[in-house]
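Shown here: the complex without one of its protein chains, the others still in place.
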Amino acid sequence: MSVSGSEIISADLSGLRAQFPILSQKVHGKPLVFLDSAASAQKPDVVIDGMARMMRSQYANIHRGLHWMSERSTEAYEAARTRIAEFLGAEFREEIVFTHNSTEAINLVAYSYGSLINPGQAVLISEMEHHANLVPWQMLRDRAGIELRVAPITDSGDLDLDAYGELLADGKVALVAITHMSNVLGTITPAHRLIEMAHAVGAKILLDGSQAVVHRRVNVRELDADFYTFTGHKLYGPTGIGILWARRELLDAMPPFMGGGDMISSVTFEKSTWAPIPAKFEAGTPAIVEAVGLGIAIDWVEAIGFDAIAAHEAALTKHALNVLSEVPGLSVVGQPRHRGGVISFTMDDVHPHDIATLLDRNGIAVRAGHHCAEPLMRRLGLTATARASFAVYTTEHEIDVLASTLRRIRQFFV
Amino acid sequence: MSVSGSEIISADLSGLRAQFPILSQKVHGKPLVFLDSAASAQKPDVVIDGMARMMRSQYANIHRGLHWMSERSTEAYEAARTRIAEFLGAEFREEIVFTHNSTEAINLVAYSYGSLINPGQAVLISEMEHHANLVPWQMLRDRAGIELRVAPITDSGDLDLDAYGELLADGKVALVAITHMSNVLGTITPAHRLIEMAHAVGAKILLDGSQAVVHRRVNVRELDADFYTFTGHKLYGPTGIGILWARRELLDAMPPFMGGGDMISSVTFEKSTWAPIPAKFEAGTPAIVEAVGLGIAIDWVEAIGFDAIAAHEAALTKHALNVLSEVPGLSVVGQPRHRGGVISFTMDDVHPHDIATLLDRNGIAVRAGHHCAEPLMRRLGLTATARASFAVYTTEHEIDVLASTLRRIRQFFV
Amino acid sequence: MDENSLYNTIIVNRSRAPLHAGVVERATRLGQGTNPLCGDRVRLSVRTEKEEIENLLHETRGCAICIASTDLMAEAVTGRTVADALDLARQFTDMLENGSSMVETADAAMPDALRAFLPLRTHRSRLRCATLPWTALEEALDHD
Partner (left out) sequence: MDENSLYNTIIVNRSRAPLHAGVVERATRLGQGTNPLCGDRVRLSVRTEKEEIENLLHETRGCAICIASTDLMAEAVTGRTVADALDLARQFTDMLENGSSMVETADAAMPDALRAFLPLRTHRSRLRCATLPWTALEEALDHD
């Protein structure tokens, strides 16, 4: 590339924003500044229109229909699966399981793969997990007598690799489940290293990619991961759809999670046998239109390109760290080595909820609270933070508006 | 009402059909005759547009957001819950749990309520269950050593109430799980009676309403049911959304099914406590837009009214039974006492798959196969049937086209 | 700035320097309210004498809305009977949650200071912050 990513994006950006009609709304009479994309991203026109078009012209239930509409629906659904397999660099399209969201994908692994883990073995998570990658393992621990270990983080917000190594050392860890990017600190974890270290002691590893896939190209084969999960609505796609990727031989060996239509090979009252993957894990009518919507979102993301996306977000994040550090009383939470476009902060003793509400009255949407990561908050000695997060449609100007409004809020309170 | 239901519908029908652009498509050069609504219904414009509008103008993740967009999204999502509670006649809106589909709703009960059932107790299903209301109970049986009993049906396709009573008699049945309407035979089961009999021996009862809610007004309080499930996409709503209703005290007593964000009250690594219902059962980001879409679909259905819907479907079904019985070699499968707008049939020894494909080449969409009810097929001595199913947008003319095309197919084969 | 309508002077001042923080000696009733969503916590200690609230102090960890609401509640209920205070709790919650018409019909029982929270009605996710102390009050007064 002869031009830098940020140039490309500045050139493209107005075009991009025009594809998100919601971004030109006003909130409390002010232009919307949407800095809550890590909670859920807005959806480009092409995704919304694609879903509507399917429902208007080529919709029926899939798989078992022998008629034209059903075949067209099935094709669109299965093409989305192929698209997502390519997106993640999966070896086989059958390794892609459609779920409700990332949370369900992780629960599927905890119930199904979890049933193959023996009491006396352990699952290893980290101190910075989202509840989605924590509570399912607690529930497994309490259900099956499996030990739950927690790898600590350093004060800067990175995973403590030495401690991680020690927790793996006794060879009892059957499965590591760690975030690929923290939704609070923005930390991008050293996935290659974590995977190598897990595999060296014979442990499998799941990466929660809910945040990571939005910001960086992920290739599960290159990473050599065992399980990878993400969620559609954060990747500019619809709600109600998530992805579990796992190695074929793992999925083959795992018992089904839910029972119902389409996941069986044959059923008698005495005994049922299971369909081959991925059907084995997709009981009942899937989120057909949403899967197709996610496929469109991924096409859209890839058309922009992760080089441009990463460059844009890196530039925004750098700018944000700069201007926010100049706001009196503001502290950014965490200084991880590698970070994505998510910044948590506190401001003197103005409560994060007051910050969020006051920003909202100025049209600025940020999130405040424990961000579904209570144990991490406790580790940081906080009960809550405010969090600004960036997407491809975020502009430098929006970050400047955030910073100047934060200054005014502080004056108002102090 | 001074006019009969069918008059109302004939008057309304052209207007109704215009709300479903997909119905004016051509398939293999012929006008589409869509008789596969029991697999999944088409969606009226107002649902498609409503979902698109939400994504275009008022979307963000719900619950934890303190900003305007999040509050509007939350309101819309929770208003849909209220709407569905009214639709089912639930006493409390908190009794409505959003799930992925009916299948997930039943699996939720099998995992969560199932964990409260003791080995030695039994679950009672029927011979005409969809796999969605069969396989989860088999999995529970195999997981937890709970007995699985199966109530037989009569040759006409009704539930055998005497046998049902006998299976309940020893008081070991903790939970009955039975369909409210068969997706194969069209049988509407005598829910009041089934519930009374179950309660008389202290058993709880779940009704699988996936088909029933489409055709009749259901009032869970009047029925005095304990659990009720249905699925959005069959009720003119979107894919990716389903409903579990259960009595508050049952939901209160049940452990969570999946772990993750929003379903907790507090989390430490040692222990988590659960949020009040319904949040306890809604881990992670729900299908926000789809829930809102389902709410709109229900408004739409109620605007037509179940009196008119039932009258229309009764008239269509009567007409269909008449004209189909005159097709040489055709046998309708099942003569249940009460039936909804679903008719399964076979024709001499023309295989149902060949029937379906040949109908498809004439633009007519029916389903053929075991309809996710293999054990029922075995009971009927069949491997497959063809099935035509009707919706509010179905016309008598379409049924006539079906019948005349079936005649031609038979001539062709015999 | 226009957020004055919500974060008005009395709310901001009371949150920064509450007048009724502390623990009542020889308290006859205790109440606690927590909001797991945000970690807010209100602890109340109350001394009642013949069904009258003689003294009420609080220890509150939370946002400005929560601290100010607790402090203004303490002021509003001190000197009232238990029944009266519980009434006010219901009215306050009602005013915010259901937008009861009380706003217009200047209800004598509702101190003006408490009306400061009315703009919250357009920030429903924050309602709990203002009603939390009242939940704690109900706990303290109901259970004796």
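As written, the chains take the letters A, B and C, and residue 1 is the first residue of each chain.
Everything that follows uses one rule, which is that contacts are C-beta pairs under 8 Å (C-beta built on N, C-alpha and C of every residue); 3 or more make two chains touch, one makes a residue touch a chain.
Fair warning: this is a prediction, and the values are worked out from it, not measured in the lab.
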Partner chains on view for the chain not depicted: A, B
Among A:57, A:265, A:322 or A:404, the residue in touch with the chain that has been omitted: A:265
Touch as defined at the start, partner being the missing chain; which of A:71, A:94 or A:396 qualifies? A:71
From B:88, B:132 or B:358, the answer for touching the chain not displayed is B:358
Touching the absent chain: which residues on subunit A qualify? 64-66, 70-71, 74-75, 264-266, 275
Could you please point out the subunit B residues that touch the chain left off the display? 28, 350-354, 357-358, 360-362, 368-370, 377, 383-384, 408-409, 412-413
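Keep in mind that, in the parts below, only the chains that are shown with their structure count from here on.
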Of all chains shown, smallest offset between own Cα centre and global Cα centre goes to A
Greatest number of touching C-beta pairs links chains A-B
Centroid of subunit A to centroid of subunit C, CA atoms only: how many Å? 39
Whole-Å gap separating subunit A and subunit B, where each centre is the average of the chain's CA atoms: 31
List the centre-to-centre spacing of subunit B and subunit C in whole Å, with centres computed as mean CA coordinates. 47
Using the touch rule from the top of the page, what residues of subunit B touch 2 or more other chains? 64-66, 70, 264, 266
Of all residues in subunit C, the ones touching two or more other chains: 37, 123, 126
